[in-house]
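Before we start, here is the structure in question, set down as structure tokens.
Missing here: one protein chain of the complex. Every other protein chain is in place.
This part shows chain A:
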Amino acid sequence: MAHKRWAREMPLHLLVWTGLAFVLVFCYGPMVGIVIAFQRFLPTNGLFNSRWIGFDNFRQIAEMPDTTRVIFNTVYIAVMKMVAGLIAPITMALLLNEIAQKAFKRTVQTIIYLPHFLSWVILSGVLIDILSPNFGIVNDLLGSLGMPHVYFLGDEKWFPFVLVGTDVWKEFGFSTIVFLAALTGINPALYEAAVIDGASRWKQTLYITLPGIVPIMVLMATLSLGNVLNAGFDQVFNLYNPSVYSTGDILDTYVYRMGLQNFQFGVATAVGLFKSAVSFVLISVSYVLAYRFANYRIF
């Protein structure tokens, strides 16, 4: 009897083991590298022969003059991105959902999805040109409307918002698709009942559509919480410059300049470990919160 069950479930076991082996080798294996955070790491000495220095790398980070400011920037930019990155695609999904014409809906969906595939290296080149105060098209438009020129990439006040705006523009098409998928999961009978009760389109959206996608919203928000210390290295590194360090410098770019460039691998790893620890705590908290308040279990 047991033998028969074993034979039946064997393929499933194999499937799980392969996946598990992959995770072990490629996700857990490299974690050995965490030891670098506690060493004065010399590349040529390998992982275990460098000098152990305890928490000196962490101390060095804490003593760097701009660490507090940089952590603030990171959280500030990341939180803005998370909020805007939820609102924009939900709005877009609701709007697209109201469109009856399939062809138009699909076209819009594809167009807003496309920037997701471009790398920041390319986009930054484009953005620097179109946001230029002298020769850029955006400022030409502002000028023709009688507004003063804005120095988007060189002004400390504007730079974080440029980061958020461009990031949302690049990524919201991707999330829109997720929300659109969630929308199709809502039972049409609910809408029919609402129409019979005399609910307008707006009331339907408010009382059926939105509550219907709350679980997905919670899921997306929870997953993005883990990124609260990832404000986007690629984007910032390709767009920033010395005059916006005070508001645009994030943990990753700061560590790149302070440590990695000068071969201080220990410092860079220490920051990575710190970020992972914070993300772990936040994800755990958000998991509990999601369960308590939205009665939604991710795992």
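Quick note on the criterion: a contact is a pair of C-beta atoms (placed from the backbone, for glycine too) under 8 Å apart; a residue touches a chain by one contact, two chains touch by 3 or more; residues count from 1.
Simple rule for what comes next: contacts and distances are computed from a predicted model.
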Chain excluded from display, named as in UniProt, from "Response regulator", "3-oxoacyl-[acyl-carrier-protein] synthase-1", "Roadblock/LAMTOR2 domain-containing protein" or "Extracellular solute-binding protein": "Extracellular solute-binding protein"
Which of A:Thr18, A:Thr68 or A:Thr91 contacts the chain that the document leaves out: A:Thr18
Omitted-chain contact residue, chosen from A:Gln39, A:Ser132, A:Gln235 or A:Ser286: A:Ser132
Among A:Pro30, A:Pro65, A:Pro148 or A:Pro188, the residue in touch with the chain that has been omitted: A:Pro65
Contact set of chain A toward the excluded chain (per top definition): 8, 11, 14-15, 18, 22, 42-46, 60, 64-66, 128, 132-134, 151, 153-154, 237, 240-243, 245-246, 253, 257-259, 261-264
